[in-house]
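Missing here: one protein chain of the complex. Every other protein chain is in place.
Residue numbering begins at 1 within each chain, and the chains themselves are lettered A, B, C and D in the order written.
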Amino acid sequence: MFYRLAGVHHTRYEQARALWPVPADRWQVLVIALLALAAPFYLSDLYLGSYMLPWLIWSAGALALTLLMGMAGQLHFGFAAVMAIGAYSSIHLARLGIPFELTLVGAGLVSAVIGSLFGAAALRVKGLYLVMATLAMQYLVDWVIINVPAISGGAQATLRTPAVSFLFVPLESLTARYYLALAWVALSAVFFLNVKRTSFGRALVAIRDKDFAAAVIGVDPFRYKLMAFFTSSFMGGVTGAILAFCYYRAVTPEQFSFNVSIQLVAMVLVGGLGSVVGGFLGAGFVLLIPIMLTNFVAGLAASGWLAVSSNLLSHLPLMIYGALIIGFLLFEPLGLAKIYDNIRKYFLVWPFRHARS
Amino acid sequence: EDGTIKFGLLQDFTAVYTFVSGEYNQGQRDYLTLVNQEGGIDGQKFEAIVRDTGNQPQRGIEAYNRAREEGAILFDFLSTPVSRALVDSVLKDKVVMITPVHGRGDASDGETFPYIFPMMATYWSQATVLAKYLEDHGGLEGKKIALVHIDSPFGREPIPVLEDLAKDKKFEFKAFAYPSPGNEQSATWSEVRRFRPDNVLIWGAGGGQPVSVREAIRNGIPPENVLSVVWLAETDAKNVGADTMKGVKRFEAVATGKDNPILKRIQEKVIDAGLGAGEAANVGTSYYNIGVATMAVAVEAARQALQSEGAPLTGEKLKAGFEKIKDFNAEGLMPAVTITAKDHQGGGAGRVSQWNGEAWEPVSDWGAAYQDIVQKEIAHGAASFKEGK
Amino acid sequence: MEYFIELVVNGALTGLMYSLVALGFVLIYKSAGVPNLAQGAIVMIAGYAVWLLYASGLPLVVAVVVAAAVMFGLGLLTERFLLRRMVGQPIIMIVMLTLGLEIFLRGFGPGLLGAAPKSLDIGIGLAPIVVGDVFINRAYLVGGIVAILLIGASLLFFRTRLGTKLRAVSDDHISSWAVGISVERAIGISWGLAGITAVAAGTLWGSVQGVDWTLSTLLFPAIAVVILGGIDSIWGVLVGGLLVGILGSVIPGYVDAVVGGGTRDVVTSLIILVTIMIRPYGIFGREDIERI
Amino acid sequence: MPRLALSNVEVVYDKVFLAIKGVSLEVGEGDMVALLGANGAGKSTTLKTISGLLGPERGAVTRGEVSFGEADLLPLGAPDRVASGLVHVLEGRRIFGHLTPDENLVAAFRAGGSAARLNELRERVYAYFPRLKERMRSKAGYLSGGEQQMLAIGRALMTEPKLIMLDEPSLGLSPLLVQEIFAIIREINSQEGVSVLLVEQNASAALEIVHSAYLIENGHIVMNGTAEVLKQNPDVQEFYLGGTGKVNYHEVKHYRRRKRWLA
């Protein structure tokens, strides 16, 4: 009931273009922001470190990929490789003694440059062929990382992150690492929202929707596709660096394997292409649901509710997880964000059922 | 605390390690059940916290943190990516991580890796045991030895050791990589055949192994000349064909079969009592017995720790317990291990066994080999870990 | 020289073994317009099905035929319960659905029947066929022949009236409906047929590597084949398979020794990149028709 | 009993957007009826309701009945409706671009029909549209707009319909082709007794050939009657037929009086 458009009047163009024109949305964002800021004070280390932290970082990764897949319409099935480039280059840069703030930018840039190479190669192709091209790139990057010990960190292929500080705060404690991740995902989200309402975002969407029409009204498709790859790879690279320094703290090739790319794509798609909410929901779903299911099924089994063989027991979460993905898509083919949106719309037109009658 | 000692057996049951983790984990749990059935140690019982990590580091991290919160003081991940992602956490949190027969070789250096216990022969030691067998049976000098391995850090692990040995023992050594997952290796073996090796070491795991054996036989390499890393088991023999695989040898760290006192007691007090953790048919298989042996060592460590430090156990006390293990051979199930603060591998002993068409038959005695070369690698790896690499 | 010939021959046969997996993918794409990322998992399920029937004592041929019938039925069920509701939805979401299906099946098969690899010995001996100094892999030879037969059958199938209807469906679901083609049935049939090819793939691959979840990873070489040949081309499956197989065998055969690592995946990746740079729709793939 | 009858149909898109409300119309056996209306009035929606193609567009019938002969159409899926004898030529042609024209025709022929019948129908389509025969082996996606429209109609005829619904068949066609197509539609109607429901913006051409027409505005049917009656209606003349005399486009007013039926 407070969720109403009624009484919201815009008298200036700025207001009409505000990020959250509906007051209720603004409140919601504020409450979530406060909850996120206060998280270290009410969450145990287990939940902060094993749930919140990775969720935020993967959300940033999903947002970076959403920019490319959702907004610019370029399917990318090798995004983990982009993040890997960020992670590895950040560690090597930090080891060179470069301040961590610059290291992050540097890692982003390295990813962006190599990521744009992916893009440049992929410019001629669309759809599934682009999927395959990016997948091929993933294999190439993996191969280089694994086969060049100078990158991967010797025979064990493990690189530990050196101790660093961000803005004079040492990135040691979980809280410090959490806040850096939170800051990054917040920045990513704000950036994403701003892109959506500026000419840059429009140009990307234009190319996604009708590249020939975009070209004829003056958009250089080549340039904007490259910019999309560059920007999203930059975000992916920084996210990779933050993943390395704030979460894993020792990187190995498997952390950025092909499966991770698929998971990222799943985050973007299950979330629902092209929205910030979708990025968060999708990342949460893909990252946390398997974990929760594993614990849930194990809990059931421990309390004797599930008398099945241990083999089936361990595969049950996988089956439920797959079934959940299918179920959600059947229920709402446009993803979790659309479900959220439907609920929101319902309240917006409440108590009416239809927008026009 | 509440009188139970918790072990986190957080393994991969659904992805890369499915070929082993089922039986292995079953052995581990059955052994702990056996200990509990027999009254525990000093009145303390054992509890296994079992979770699937799907071989994914982030799931491993969550499972680790959760199990730690539940009080687990020993962890076994049986997954290279997950173990690697957690090495630092384990060292920092001062809890024990065991990496039997699979972990990084340099973790044998107990001073650099105080909380990590390979506690059985690492891949480096496995390679030397196999080489020693070849030296004892026909000699090495002037021979051609091929290593056919999966293209991953695990597959490449024995290369430096074998290269050193080749120099020492004057044999010709060559490594051939096949791409993972290894279900298709024909091009690699065409190359191997042209090398005309006297012996081939196959270094893979899971589905790649039977394919390797098949390809070897197809390319005219007699099964007797094929030797495998520890990962070659009954299922693989069935897969290749029990008769076809007759003659193939492998490294083993733990005896196979059920005629060991521990296995007999498990059969009697756990399986027959209906307390088994899985299919009774798996009892006594290679991987099952490795699982049993790992827990036997861990429980022995707990016994030592309780004896000298008293309950309740912590990770630190358990570590101290491990380092007191001396000449422990799990009633003959495995070679005697002696773990010290310096040597967490426990000697690196093992033996070679041969598939006789029905079962694995030992063809050498328990023992370690060329540990000087292994030590050199350990020192090298540990030094670079200390540097922070 | 013999070495080269051996690499070419075995590479070609391996490639055809991949074609066997790829064929199901193309069948579905060509008639339903969906890139089915669950095809690998379907091959795995088919492998389990054959294993289960064969291990229960049925003769191999019977086991294969029954498994084919079962997989065809499963294909129809997939359409009925999963895809029907997705008609007209964005294609990428349908792709995601197939990914969900893949995850489900990967839990389902090993979860029910045990994760340890099953052996499926279909009686193809290990002894190679030796021609000069060239050793030809007997199992792959059988696989290659089966692949060629199935590819031929598919070519004929798409010439029939039913085949034409299926191709129409992949072109436009809504206008297919509008002229009375049952899009649902067409999609069901295509999934069913893909299930049948999966039985061939699952049996043959299962016999060389054992039946376990790793059969599902065959999807990736298969997709490489498909991209190279063109996603909707049966001829592409044949030619793409041969190319991926031969190049992926010959080049590593000479290069691996030099760089000291397995280069096959890199070679395949490079082939794919180069091909789609030159021919964005694969060798035989159809171009998008864009009218302005 | 009319061939097709809609009574009080209401359609909602995307669960929230009400597109047509309370639409009722009838098409008699062998009748030729036009449905006229402005852009977005709900003409295509009405046709899709009849042919059962709302689903993929997230539309749903929330009220009303549609019957075809004896049968109630709403529970049937689109292909079953085609089998029962109605066919919809979609707006924007939507032929199968990757198939040849010939294959387009084959694809539309009912499953299980005899090869002889197929050839007979195919020859009849080629007789109506000789141009298609010339181009029967090239990719349909590259045909010109007029040829695609012919193919779309020809393809619909392959289903042996009792009622054919055409959504803006003249869209984008040259004046000559519009005449041709309308002539063929009339021929199909008179020679084969196929009922026709025609949606058309080109009202003057449509009212020349149909027997009666409905006028739809904003999702409501606002007027119906025989072609003759409608042609005489001043509003229809002004808004659909371009007034009584010739329009002088340089003089058209920006703001016109509102249509009377909306008042």
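Quick note on the criterion: a residue touches a chain if its C-beta (ideal position, glycine included) is under 8 Å from a C-beta of that chain, and two chains touch if they have at least 3 such contacts.
One rule holds for everything that comes next: contacts and distances are computed from a predicted model.
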Please identify the absent chain by the protein name in its UniProt record; candidates are "Succinate dehydrogenase flavoprotein subunit", "Amino acid/amide ABC transporter ATP-binding protein 1 (HAAT family)", "Hydroxyquinol 1,2-dioxygenase" or "Hydrogenase expression/formation protein HypE". "Amino acid/amide ABC transporter ATP-binding protein 1 (HAAT family)"
Identify the visible chains that the left-out chain touches across the whole complex. A, C, D
Can you work out which residue in D:5, D:18, D:38 or D:111 touches the chain that's missing from view? D:38
Residue, one of A:113, A:144 or A:215, that touches the chain absent here: A:215
Omitted-chain contact residue, chosen from A:201, A:237, A:317 or A:333: A:201
Residues on chain D that touch the omitted chain in the whole complex? 13, 17, 36-41, 92, 142-147, 168, 171-180, 201-203, 238-242, 246-250, 252, 254, 256
Since one chain has been left out of the picture, which residues of chain A touch it in the full complex? 13-14, 17, 190-191, 194-195, 197-203, 205-206, 208-210, 212-221, 227, 231, 274
Where chain C meets the chain that is not shown, the residues are 291-292
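In the analysis below, only the chains that are shown with their structure count from here on.
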Separation of the C-alpha centres, chain A versus chain C, in whole Å, is 31
CA centroid of chain A to CA centroid of chain B, Å: 37
Check: chain A positions touching at least 2 other chains come out as 311, 314-315, 317-318
Contact set on chain C toward chain B in their complex: 3, 6-7, 10-11, 14, 17, 106-107, 110, 114-119, 121, 126-128, 135, 137, 140, 205, 208-210, 212-214, 217-218, 221, 248-250, 252-253, 256-257, 260-265
Contact set on chain B toward chain A in their complex: 13-14, 22, 25-26, 50-52, 54-59, 61-63, 65-66, 69, 80-81, 84-85, 87-88, 104, 106, 151-153, 156-157, 160, 277-279, 381, 384-385, 388-389
Contacts from chain C onto chain A in the complex sit at residues 35, 82, 85-86, 89-90, 92-93, 95-97, 99-108, 110-112, 114-115, 220, 223-224, 227, 231, 259, 261, 263, 265-266, 268-270, 272-273, 276-277, 280-282, 288, 290, 292
